[in-house]
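With one protein chain removed, the remaining protein chains of the complex are shown where they sit.
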Amino acid sequence: MTPDGGGGAQQPGGGGGPSLTAADVARLVGGALAAGDDGARVVRRVAPLHRAGPDDLTFLASAKYLDAFADTRAGVALVAPALADTPGAPNALRIVVDKPHEALLAVLPRLYAQAPREPGVHPTARIGRGARLGDDVTIDAYAVIGDNATVGDRAWIGAHCELGDGVHVGHDTRLYPGVTLYPGTSLGARVAVHSGARLGSDGFGYVFGEGAHRKIPHVGRCVIEDDVEIGANTTIDRGSIDDTIVGAGTKIDNLVHVGHNCRIGKHCLLMAQVGLAGSTTIEDGAIVAGQVGTAGHMTIGRGARIAAQSGVFADVPPGATYGGYPARPHKESLRAYAAMHKLAGMMKRIERLLERSEESGP
Amino acid sequence: MTPDGGGGAQQPGGGGGPSLTAADVARLVGGALAAGDDGARVVRRVAPLHRAGPDDLTFLASAKYLDAFADTRAGVALVAPALADTPGAPNALRIVVDKPHEALLAVLPRLYAQAPREPGVHPTARIGRGARLGDDVTIDAYAVIGDNATVGDRAWIGAHCELGDGVHVGHDTRLYPGVTLYPGTSLGARVAVHSGARLGSDGFGYVFGEGAHRKIPHVGRCVIEDDVEIGANTTIDRGSIDDTIVGAGTKIDNLVHVGHNCRIGKHCLLMAQVGLAGSTTIEDGAIVAGQVGTAGHMTIGRGARIAAQSGVFADVPPGATYGGYPARPHKESLRAYAAMHKLAGMMKRIERLLERSEESGP
Partner (left out) sequence: MTPDGGGGAQQPGGGGGPSLTAADVARLVGGALAAGDDGARVVRRVAPLHRAGPDDLTFLASAKYLDAFADTRAGVALVAPALADTPGAPNALRIVVDKPHEALLAVLPRLYAQAPREPGVHPTARIGRGARLGDDVTIDAYAVIGDNATVGDRAWIGAHCELGDGVHVGHDTRLYPGVTLYPGTSLGARVAVHSGARLGSDGFGYVFGEGAHRKIPHVGRCVIEDDVEIGANTTIDRGSIDDTIVGAGTKIDNLVHVGHNCRIGKHCLLMAQVGLAGSTTIEDGAIVAGQVGTAGHMTIGRGARIAAQSGVFADVPPGATYGGYPARPHKESLRAYAAMHKLAGMMKRIERLLERSEESGP
């Protein structure tokens, strides 16, 4: 924050873009400048230790990066308290702050402006019959909005997006380019959907009969609540009879598959390439790491955590940490895999012992 | 079916949309109304137990849902024979039927009309030189049809689809928005391809030489036979020399990868996120569950089943059920993983015993 009280992002500065003084940074992150320093030094960007220059703010959060810290040319550095007196960063003014990496959350938006959004409907966008567009929306080139769809105020529909008939998009929601929302999909407010995500596609449901897999018509919806973020090329199927629901504040990474009728709670995290079979329930606040798969109709309890690549074939209790295949309490699972690896070196001895003892009889 | 013999889907009904009487439903599913009931009650939608209202048809297929059944407000309920006399569903007229969930197959198309298709070529669609379009096709906005491509009668090409040169799409086939068919790809009749699927992309084939991975040109095709359904964002590579083939009636879920030269038989199921390395053969009727991976050049025999997340590194015999990593007969695999988990708790005892017995000598 500069003396006139304006935000850094609006300051032209010598380099043309926004800038902050070290004192601004210290105030924003709630950190401490060295005693006597006036904090007048100016930064214009954030950069990692090895790439930072005199105009850059950098950070040291872990002793793992002391080598890079020794040589960094950064002008200002956020430093964790435990590392406050570490030698290095010869030209940097230091700001001591509890969690340097998290502290950047307060600084980044000041130095990097959001992508500019120009309200308006591009002349090449196709708007269906009966569609209602809110105030101040942006609809980019070649987007297709279906009949009777509704788009909330200030929503931003990227190029080449396709919104099926009757889709609802809440206010301040952003679809990046090339997203497909199947008919009947509903998105809340402040949702972000990354490029190539497909929401509301038919679930994988067939009944075998008369020599063929007969498709079960899917008439449920795909409902995404407020403040959800969905990664690139992720797929979320609509429900068969009931709806598929992703709860408010949940964040989903790239290439995730969510099957029909899944119920995902609020503030969950689903990391890349997770696959949820149909009718999986994930309760509030659960965290599912990358490449985990779940069998159908399982429940992962409130606040539970599932380690990467696990296969969940049974319910997971609230608060538990599970891992492995099939998923068990994580510590047990780690012990089991460790035992398996140790076992390989003991097999001959075990076999010899069994033979000998069985020969000698009971 | 209403007294005039028309299908339910054509009836306006009081609510404006299609409707069925309970007697219609009983006839459609081959179920039994309670003795003496005239079945005149009308339903307009299908809904799960907890959401159903007086105009809704619901179903109870398993004792797992008895709680929801107790309170449901549904007007009509399909009930499995074993649960026919279960207390609950106070306002529902019951229809007893063997498999309530499957029975819905006969009812859903009557209550939910298919998405309306308006034949015609959208003025923004680009049609290549020499392309031939069948009778009554639908080509949506911004679709691009390559030179010499052929599109069969009544086919529906969604918005933003791209059909490369020489592609063939059979009659009554539907491409949802944003599908890419690389040049030379061929699709049969009544195929459905969901949004974002990429068919006929180059396989992953390189020869290392002169310090670099040199690409093997791919000149085989990607051939999809009749009645196949392909999920959202799935990728199926073209063949290198030979073709990649997906047999008639096979259903493929979302985010599946099929490598070059794979041969998938008829009436197979491939669930979400399965990955088939190059030249995998899947024989007719096999079922491959989610996140399974196969090594190259393996064969999964006719009617075999592979459990979720398995790693297939050897051929699987016809009719077998395999699971685990590396995949083995499923029962053996379950026993092995169970033994591994049990082992962890026995390791100290085993080690003590080995030491003691080896000290005491033979």
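Should a chain be cited, it is by its letter among A and B, assigned in written order, with residues numbered from 1 in that chain.
Basically, a contact is a pair of C-beta atoms (placed from the backbone, for glycine too) under 8 Å apart; a residue touches a chain by one contact, two chains touch by 3 or more.
This is a predicted model, so every value here is computed, not measured.
Novice: One chain is left out of this view; which of A:G75, A:G88, A:G249 or A:G301 touches it in the full complex?
Specialist: Going through A:G75, A:G88, A:G249 or A:G301 one by one, A:G249 is the residue touching the chain not shown.
Novice: Of the residues listed, B:D136, B:D153, B:D202 or B:D284, which one is in contact with the missing chain?
Specialist: B:D202
Novice: Identify the residue among B:R117, B:R132 or B:K342 that touches the chain left out of the display.
Specialist: B:K342
Novice: What is the set of chain A residues that contact the non-displayed chain in the whole complex?
Specialist: Output for chain A: 46-48, 51, 102, 104-105, 108-109, 112, 115, 124, 140-142, 158-160, 176-178, 194-196, 227, 229, 231-233, 249, 251, 253-255, 267, 269, 271-273, 290-291, 308-309, 324-325, 337, 340-341, 343-344, 347, 350-351, 353-354, 357-358, 362.
Novice: At which residues does chain B meet the chain that is not included here?
Specialist: Interface with the chain not displayed, on the chain B side: 124, 126, 142, 144, 160, 162, 165, 178, 180, 182-183, 196, 198, 201-202, 204, 206-207, 209, 211-217, 219, 233, 235, 237, 241-242, 255, 257, 259, 273, 275, 277, 291, 293, 295, 311, 313, 325-326, 328, 332-333, 335-340, 342-343, 346, 349-350, 353, 356-357.
Here is the rule we go by: only the chains that are shown with their structure count from here on.
Novice: Using CA atom averages as chain centres, what separation in Å is found between chain A and chain B?
Specialist: Measuring from centre to centre gives 27 Å for this pair.
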